[in-house]
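Only a single protein chain was left out; the remaining protein chains are all shown in position.
Note that the chains take the letters A and B in the order they are written out, and that residue 1 is the start of every chain.
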Amino acid sequence: MPQSPFIDIKNLSVGYTSRSGKTIPVLRDVNLSITRGDSIGLVGESGSGKSTLALAAMGYFKRGLHVISGQVQFDGIDMLNIERNALQRLRGGRLALIPQNSGQSLTPNLRIGQQITEALRLHSDLPATSFDAGVIDLLSQVRLPDPVGLTDRYPHELSGGQQQRVAIAMALASNPEALLLDEPTTGLDVTTQAHIMELLRDLAKDRNLAMLYVSHDLGAIARVCNKVMVMYAGETVLTGSAKQVLLSPRHPYAHGLLASIPRLNETSLPQALDGRPPMPSETIMGCAFADRCKLADRTCYSSSPPLNHLETGEAVRCFHHDQIGQLNQKTEKSARSNPVAADKDTALSLANLAVSYSRPRLLSKLFALQDTPPSTVDRITIDIKKGETLGLVGESGSGKSTILKTIAGMVPAQSGNIILNQTEPLDTMVEKRPAAYLRQVQIIFQNPDDSLNPRHTVAQILAQPLRLYYGLSGTPLRDRSIAILEQVRLGEHYLERLPSQLSGGEKQRVAIARAFAADPEIILCDEVTSALDVSVQAAVLDLLDVLKRQDGTTYIFVSHDLAVVKAISDRVAVLYQGRICEIGPVAAVYSAPFHPYTDALLGAVLEPDPDVAPRLKADDAVELSPPNLGCPFQRRCPRKLGSICETNIPTAQEIAPGHIIHCHISQVDL
Amino acid sequence: MLIRRVLLGGVTVCIVSLIIFAGVEMLPGDACTQFLGEYQADEELLAQCRKDLDLNRPAIDRFAEWTQGAITGDLGLAADGTTKISTIVGDRLKNSLLLAFCAMAVGIPLALLLGVVSGLWRDRLPDIIASTLAIFAMTIPEFVSATLLILVLSVWLGWLPGIVLTSAAAPASEFFPEILLPVIVLSFVMCAHIMRMVRSSVIDVMASDYVQMATLKGVPYWQMVFRHALPNALLPAINVVALTIAWLLGGVVVIEVVFNYPGLGRLMIDSISDRNLPVVQSIALIVASVYVCVNLAADLLTMIANPKLRTMYMRK
Partner (left out) sequence: MTVSSTSHQQEHGRFMTVMKDILARPSGLIGLTLVLFHILLALLSPSIAPYDFKLQNSSLMLSPPSSEHWLGADHLGRDILSRTLMGGREALLVTGIATPLAVIWGGFIGILFGLVGGRVDEVLMRIVDAFLSLPWILKMLVLIVTFGTGIGVLIPTLTFFYGIPVIRVARAATHDIIARDFVWAAKARGHSRISIIWRELLPNVLDTLMVEGAMRWSWMLLAFSSLSFLGFGVSPPIPDWGLMISDARGFMSFAPWGVIAPVIGLSSLIIGINLSADALAKALGIDRAQKAPM
């Protein structure tokens, strides 16, 4: 017999009032019910209304939002018409939230102990005398080391992973019956994320919680949820079991979303989902997804599809859900450009490059008070062939972006050389490099909001390299600008727009267009897809690959996402604390034998597949600076040999031609 | 960190004294032409006077002597060559400080209260009233609001004395109730600036993730406001309070003139009119030092109250 729903949201519509006085909906007629022991994943891209829905379950709406119609019930209690005291007892009591960004969700002026004690005092039956013990117990339940010492710390003294664990401990203080998780691992490193996901999974199982897990990361959802609900433009478009939704999605949007995720077990590029979701302020006639849907016909534009409940237990908002199979045939996988032949010329050499951010201060320079700290980046030697894509991958603090900035001349190298086209070493600062070289190396940044001048139109942005390098003006400039825009699949009418009038993906296309306008030989890509939604990411990756095939450009592609790097790169270097751990062709690095760090990283990747479990190898401690001596990974390495790892720099072992692992463990044992 | 702040403050005071000294040196004429000006002094008299006042020595020497004196509290002699500046300035400084402290005692708590109230009730009636009043208080010149208040409270209603007749050397207690009107005007203006800043800071903090988290943790509203929101919202106010106090030092001049209050500000105006430059120099130095000290104190306070800055300081 099915249990009665624990959290029950019925026909909920939520909106805000625009400046012109119109009510603009962000949630439209949404139903959601969760029973005890259920964990439901709420999936959607930014702006789909998923966070609003999760917070609505607590009877909470952000400033400006109001309920248009519908009901929210928790265990039979009407959360929208509840007395204030009763609501306060429920919130953080029977119904607890784990927030998106714990770094900003913990109150900065209160110690960790004080914040958890507050939760205990409000919601638990513990006597005041045992609060301290309770806090320590909770902190050890979330597997935090040194819980006693931690209680006296302030939030900013903790790493991101520790802050997230504290937030979980605080949510558990009341022994809740339902947990709401709002993107709890976004922004964390892969290994940290994997550890937190395991913790959450165990908690949910042990306590028989009702869980609502909001995320754009389908890998995380696959790990903890047994049911999934997909949202698009404020509407539910698909619900079903995790296996149904993630393995054989019955809605074209969910299908496209899943196809756009790069995966470790594939060699091809992910499938791009073109277009963008409608803004909440646009009036939608018919199906909200019709514009981007390959199955759309006239009915889809004229009437909006109802949510069909299928016999299999799924619910789909689509007229053509029985034709999903056609999508697989319509989209042949785009084969990726072939790896470059090895005999091609070297485009760029990094020879023993080292970078240090810490400059000795005057006093310590005078009195030699301190030893010089180890360099942030050290011993980087890589040759990149023409037309090759080199991926640089690692967690935050691995020095991957620093290397890019050094190549671009924005950060001075401490020692070592950067050599372009096998000529003279380049000066380390961009101002001193000869103009002819500058055109050949272009950089694309992570966040287009920051890399495009907000006061320039697209035309002005593109004109900059065209004027500077080719002296174009007037009609030829405009023609060339239009041609470049078309290459990045943007129309002529974009020329007159300001960056604020573009979507995130369009902005990044303009940034790419600006880099290609110089017709460079090498393009440095610094986390270029990290700020984008996953479907947009696939489109940008595809664009980069097409352009490369046309022009034979060389890429250095920096990312923290191992699957993205795998999808786009020919060769990969794995970095830890500014040192190379492993480098080689993609296929070789992503399969055994591994450097222990590569192994830990790959094991922690969460695949959007409920049947694949991560393998957790190393702990997720955060190191702030590399060790003075020996192997950079010594402190976290699960296979550490002994003192040799602490004293000697690991030698480079060539496993196969071009595949090098820096480790003391012998080749046979790796 | 801490030492650096103190050193920077010291450097600022040194530069100020240099600017003051150089500025006065560069002005055409000196104390002697001024002092003897009325008699169309002949060269001989001027030379004698300059010798008496030690004006013939190189500027650097005199600067060194002046600063040395200033550090030990000896500010030298006024332009007439007989009165000690420290005695003239002493009483006036005491009176100005009395006025400033009273204004702060009224203005700062009121500003914090109004700022918090209008931040919490944003765009509602209390906020609209307080914010509109603040705009008026900030923009209308002090002499205008002072004049209007005298007109209403003193001339028409006769509640408070509109002018201060107490002599400079009188003890603090004798300034009541004459001091009340100047205090009201001064605290009114000061209050407006601080209130606006506190309001916007409260609005920012109330929209923050941690306030939302506290709410969703089930923390009762007022406990959330006092434990989670206000400590963080009021931190940035410390520096604004300091800057406002520093600004007060300038605003006080006009108010002292309007109310005939025997403080440093009126002394300054009189000295400038009389071209009593040594006195002007000394007042400038005092005012600048107060400014630097107040800012330094604000930095210190912020550092103590903000756990983030505290750990930064501990590490270094």
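Here, a contact is a pair of C-beta atoms (placed from the backbone, for glycine too) under 8 Å apart; a residue touches a chain by one contact, two chains touch by 3 or more.
Computed from a predicted structure; not experimentally measured.
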Among the options B:I129, B:V144, B:A169 or B:A207, the absent chain makes contact with B:V144
The listed residue (B:A64, B:A105, B:I129 or B:I272) that touches the chain absent from the view is B:I272
Among B:A70, B:A214 or B:V287, contact with the omitted chain is made only by B:V287
Among listed residues A:G134, A:P176, A:P305 or A:P465, the absent chain is touched only by A:P465
Per the touch rule stated above, chain A touches the missing chain via residues 408-410, 430-431, 433, 435, 438-439, 441-443, 445, 447, 450-457, 459-460, 463-465, 468, 473-475, 477-478, 481, 495-496, 498, 514, 518
Had the left-out chain been drawn, it would touch chain B at residues 8, 11-13, 15-16, 18-20, 23-24, 27-29, 135-136, 138-144, 147-148, 150-151, 155, 193, 196-197, 199-201, 236, 239-240, 243-244, 246-247, 249-250, 253-254, 257, 265, 268-269, 272-273, 275, 280, 283-284, 287-288, 291-292
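Here is the rule we use: only the chains that are shown with their structure count from here on.
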When centres are defined as mean Cα positions, the distance from chain A to chain B in whole Å is 51
So, in the complex, the side of chain A touching chain B is made of residues 55, 58, 60, 62-63, 84-85, 87-93, 96-97, 99-101, 104-110, 118-119, 122-123, 154, 156-157, 167, 170, 174
In the complex, the residues of chain B that touch chain A are 207-210, 212-221, 227-228, 231-232, 235, 306-308, 311
